[in-house]
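Single-structure report; data block below.
With one protein chain removed, the remaining protein chains of the complex are shown where they sit.
This part shows chain A:
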Amino acid sequence: MTDMAEPSSVSELPITRTDWLPLALVPALALLALPFIGSPSSWVTLTVAGLAMGMMIFLMASGLTLVFGLMDIINFGHGVFISLGAYATLLVLGPLAAWGQADSVALNLTLLGLCIVAAMAVTGIVGAVFERVIVRPVYGSHLKQILVTMGGLIVAEQAIHAIWGASPIPIQLPETLRGAFVLGDIVMERFRVVAVGIGLLVFIAMQLVLNRTRLGLLIRAGVENPEMVEALGYRIRRLFVSVFVAGSALAGLGGVMWAFYRQTLTASMGMEVMVLVFIVIIIGGLGSVGGCFVGSILVALVANYVGFLAPKLALISNILVMALVLIWRPQGLFPVARR
């Protein structure tokens, strides 16, 4: 932790103002959508669904924004960790299929938890190898990073085909996570509510690590000035590897949630969502976890509202949001101080 004695007198000065404007965008957007949607129950349903989608996007994108922020690595291969995390659920769903069919919340949630642990372990280990073999030789060269990580993605996708076959694999949600909570006219899918919970937990955990631990301070400092971190006596290379592994494991966690949401596994499912992932990390401010969180929710809510109000515009809504945010704040919602 970062405990230290306080100096004997710290006089009060005006506290730095928190930048509330980007945070206010989410409730403002939701409230703005209400009169257009008309029905409050439809609005709640769309909003909860949007929040759940936002959390899943956040889970998939948070690792990438950390990796880009700290290591200055553009990892186009990030999508493969999402796919790999999704496929890793099969390692648990195969032998423990009965747990998924049991009408027990505890067993079902334990199964989901084990899927997450397996996915994070597999993607973390593969991430360590990926960093060593593919990423490390191209530190400092963005063009090479794009080419090499894209190549790594293709190889890894083919490896998934070789291991699990090329056909899509259907999976089922655990019994008690199927269906929806119905409150009057409001319908909230159970799995989406779980996804919101897990997304919030991960976000809070990341904020605690980044703001309350020495490791978090090092990551934040390393994002801004890695050379100075080394000059203070810390081995930034080890930090890079740790963050890459953590980023890959987070993508694996996102992959599990995405897999259960789609209920179908394909090797390209990670790649398919990467456009959305890049949009949210750009909107949020490259390297900013908080920005990634707000950006994910913003993009998902807009997609849901626009999909409901003007389905033909749904496809371009994300690009439109990104353009508007970048016109307002060219460095993203929460720009990170850069070297």
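By our rule, a residue touches a chain if its C-beta (ideal position, glycine included) is under 8 Å from a C-beta of that chain, and two chains touch if they have at least 3 such contacts; residues count from 1.
One rule holds for everything that comes next: contacts and distances are computed from a predicted model.
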{"item": "Protein that the absent chain corresponds to, by UniProt name, given \"Ion-translocating oxidoreductase complex subunit E\", \"Sugar dehydrogenase complex small subunit\", \"ABC transporter ATP-binding protein\" or \"Methionine biosynthesis protein MetW\"", "value": "\"ABC transporter ATP-binding protein\""}
{"item": "Of A:A97, A:I154, A:L183 or A:L232, the one touching the omitted chain in the full complex", "value": "A:L232"}
{"item": "Selected residue (touches chain absent from view) among A:L29, A:A221 or A:L309", "value": "A:A221"}
{"item": "Touch list for chain A against the chain that is not drawn", "value": "2-11, 13, 15-16, 214, 217-218, 220-221, 223-225, 227-236, 336-337"}
